[in-house]
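Comments concern the structure below.
The full complex has more chains than appear here; those shown keep their coordinates.
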Amino acid sequence: MSIKIIVTGGTFDKEYNELNGELFFRKTHLQEMLALGRSRMKIRIKTLMMIDSLVMTDAHRRKILKECLAAGEHSVVITHGTDTMAETAKMLGPKVRNKTVVLTGAMVPYRFGSSDGMFNLGSAVSFAQTLPPGVYIAMNGRYFSWYNVRKNKTKGEFEEVK
Amino acid sequence: MSIKIIVTGGTFDKEYNELNGELFFRKTHLQEMLALGRSRMKIRIKTLMMIDSLVMTDAHRRKILKECLAAGEHSVVITHGTDTMAETAKMLGPKVRNKTVVLTGAMVPYRFGSSDGMFNLGSAVSFAQTLPPGVYIAMNGRYFSWYNVRKNKTKGEFEEVK
């Protein structure tokens, strides 16, 4: 089974600029993370954008949708900032057919050591292989359907709406 | 959905004894790993044994089987040394009914930083929630059925037998 990973940025890939003390994007750490996880899956990684999900616009989301639809793989994982991950899922949900699309992200940058990124990545690629076609979010070891999920910003975790 | 995690030891939980330079077991790191992964699942952890899988006997495997059968949860994850993980899966496979049991482990101890443990744990709990009843191994981002898996000891990865 092969999986396509679409990289959009988010906390996952943020780095610390030691010259000015700010967080920034350089390049994705997905290859490095999959190697660290001793992944032996057939995976294609496409870096579509490298942005904070708070600045994501409808145009960005249309680009993500287009990339999902164009994927030859049945299983698609999208790395995404957590702040608007649920919005992107809601936009993709009604439009994706015959594919299992799983959005995931991290609360702490992979580079900062105490990251939940490795756990979430292992979770997302696994759900992408086994869940029925549809659009999902994989966070906190759980999966959520696109039409019933939100980020609880006080707790920093995902939950069902009802 | 709730998950039971049965801890048996393995590389996952090995630590470095700085007084004599040897690897040893103290206690499981599962709680710490789940916290790091910001897991919000309902999970019960049972430390059944803390051993290297090379010293695992039939008696140990019967104990693991008994614990699987007794679990009230539908989803069960077993942490296990990789060397004889396939043997334990083969023993459990024909005897477990109506449950999804996923064995997982690590090539490098969690404590040593460069571990594949977080990735595998995220993968195992996800497969345990979505695969149909049966016994599986989750390693390298993939899952394998109990009757068709072996560890390739030269490559340090799992593969199908045929």
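In this document, chain identifiers A and B correspond to the written order of the chains, with residue numbering beginning at 1 in each.
Throughout what follows, contacts are C-beta pairs under 8 Å (C-beta built on N, C-alpha and C of every residue); 3 or more make two chains touch, one makes a residue touch a chain.
All of these numbers come straight from a predicted model, not from anything done at the bench.
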Identical protein chains across the whole complex (2 displayed): 4
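To be clear about the criterion, only the chains that are shown with their structure count from here on.
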Distance from the mean Cα position of chain B to that of chain A, given in whole angstrom: 26
Chain A contact footprint on chain B (complex, rising order): 1, 33-34, 36-41, 107, 114-116, 118-127, 129-131, 138-143, 156-158
